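Okay, here's the structure, questions in a sec.
A single protein chain has been omitted from the complex, and every remaining protein chain is retained in its original position.
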Amino acid sequence: MAPTRKNLLGLGAWTLLMALTPHLLTNDYYVSTLIIGFFNAIIVVGLNMLMGYAGQISLGHGAFYGLGAYVSGILAATYGVPVEAAGLIAIIATGLIAWGIGIPTLKLSGHYLAMATLGFGVIVSIVFNEAVETTGGPSGLTGIPRLTLFGITMESDLSYYYVTGLALTLVMALSLNLIQSRLGRALRALHTSERAAEAVGVDIARYKLFVFVLSAVFAALAGVLYAHYLGFAAPSSFGFHFSVTLLVMVVLGGMASVWGAVAGALFLTALPEFLRAFENIETVLFGGILILGMMFLPSGLAGGTAKLTRALLGRFRVGARRV
Amino acid sequence: MDLGSLLQYLITGVTVGATYGLTGLGFTIIFNTTGIINFAQGEFVMLGGMLGVAAHAAGVPLPLAVLLAVAAATLAGALMERTFIRPVAKASAVNLIIITIGASILIRGVVMLIFGKDTFALPHFSGMEPIRFLGAAMLPQSLWVLGITLLLLLGLKSFFSRTMWGRGMLACSYDPKAAALMGINVSRMAMASFMISAAVGAAGGVILAPITLTAYDVGILLGLKGFAACILGGLGNPFGAAAGGIILGVLESFGAGLLSSAYKDAITFVILLLLLFVRPTGLFGKGSGERV
Partner (left out) sequence: MSSLLAMRGVTVRFGGVVALAEVDLDVALGSITSIIGPNGAGKTTLLGVASGMVQAAAGAVSFLDRDVSAAPAHARGAAGMVRTFQNLEVFSNMTVLENVMTGCHRHVGYGVVDCLLRTGRFRREERRCREHALKRLDFVGLADKAESRAGDLPYGLQRRMEIARAIAADPTLLLLDEPAAGLNTRETQALGELITAIRESQGVTIVLVEHDMDLVMRISDAVMVLKEGRNLAVGPPEAVQKDPEVIKAYLGEDDED
């Protein structure tokens, strides 16, 4: 099948690029920026499946990221649970929470869904801030041990880079597989017409819940990786502001494209590093991207470029025919 | 628990609730006319407070500063509709949500660039000498808040039922196509709805600013609470939203006093979620919610 081959080629090229990049970079600092970018990309690929493919908005995914980070961090730092087990428990627990909250939430649509997910995110954020004895409160949870896999602790940034890069590649591969399947078609179908999807036997509530939980699990995975990388988790990293940043990444990357999601996440993670000189301009810029993106490029950078190419080619072809 | 402190909670709750109510009212006015939920509503409230502070700091006498702040926010509302909303009037709900979120971030960012991240206070309109009765104390500012809220509500009520503009806006909400056929300029009505809700929101922000202080980022929580207020009152019902705001303010104030002040803000959102799950049409609404 042609699309499959394209995906395989794409993933191959991506893996190669990902593996080589650290050796091309001159500054170790860039490696740590890329690691953070990978965390974000893992979340955004999932969120993009929820929003871009299935058409269900969430303004609360920062909370799932935070739940992954805090649950794993608390288990490992406070209770001395081995990191692998703590991470696994955190991901499963977050998935279960998403499942529980998703059942009533996904019955809503449009503004109601947006506000309900937003409300959920704010509540979780308040708990992170106020449950001081467990979470460390506003100043954060400290002393989270570094990630250990199969007895090897990922001490160096380079090893962490490869672990995270591998996780992202896996998430991308799974998502690409999912999209071109019965499940992916069902998700895209219910995006356009819930009634027509039901008419051919698609249980829309189940599929919405599935993609919601999947995206929460991806976010939790990113959260676990985050906590055991920085050794620290503070509520401000997982609040409303971060949920909106995720939204900007999805929009910029173009709804409904896995590659776009990764590009959007990496670009927006790196951007503030370049904007250091004008520290506070980031907020204005994000607002501008959201508005302009939705007004002029609803299919994002990836889609916009594709559309432009098609338009140019189309003009060329028409021109050729006329000649 | 003595009567005095209960009364105190009630006063605090109603005062803050009035602003939630005005914010909710703003949501409702835009929603009724255009079908859009304006995620930037909270920023209008923030603009009211911040611009009031700025004008006053620049030497403008307080009453004039208040008016100026409301006028400037109204202009911002008009500008937002004109530049961001009108060109994409037919976009899907999700796209419109994202655009209004973008507008809210933009407004917040610009205010932060200009005024910084500090917290500001506006002087009380008529002194800070509390009025004491039955063991409770009430700031004169609370009276201002309640009085102005009441005046705004009455004014809007007669605007929507008496004036041509008001009726035209209501007609848009029932059936925009029919309204257009009747010669109503639907896009002008949409602009008017943004201006009125910006004005109402900013008024709520500037009258509350002396009590709760203000900063570039107060709009997020206020916006959410305003939305909770209008869900509580039934989306689309302006006076339900006002009532919903006051109920929320009171619940929050009692919750903070009697249960836990740390989770004060969570109370509103738990109520919001429960309402959305169980009764998305609100306490006073009827019919079905948007569950299509």
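Labels A and B are assigned to the chains in the order they are written; within every chain, residues are numbered from 1.
Operating definition for what follows: a residue touches a chain if its C-beta (ideal position, glycine included) is under 8 Å from a C-beta of that chain, and two chains touch if they have at least 3 such contacts.
This is a predicted model, so every value here is computed, not measured.
The chain we do not see here touches A in the full complex. Taking the complete complex into account, A:Ser181 is the one of A:Ser156, A:Ser181, A:Ser236 or A:Asn280 that touches the chain left out. Touching the missing chain, out of A:Leu47, A:Ala90 or A:Val202, is residue A:Val202.
Within the complete assembly, residues 1, 174, 177-178, 181-186, 188-189, 191-193, 195-204, 210, 256 of chain A touch the chain that is not shown.
In this section, only the chains that are shown with their structure count from here on.
Chain centres here are Cα averages; for chain A and chain B they lie 32 Å apart. Of all residues in chain A, those touching chain B in their complex are 51, 55, 57, 59, 104-105, 107-112, 114-116, 118-120, 122-123, 126-127, 130, 194, 240, 244, 247, 251, 280-291, 293-295, 298. Those residues of chain B that touch chain A in the shared complex are 37, 39, 84, 87-88, 91, 93-95, 97-99, 101-110, 112-113, 220-221, 224, 227-228, 231, 262-263, 265-266, 269-270, 272-273, 276-277, 280, 289-292.
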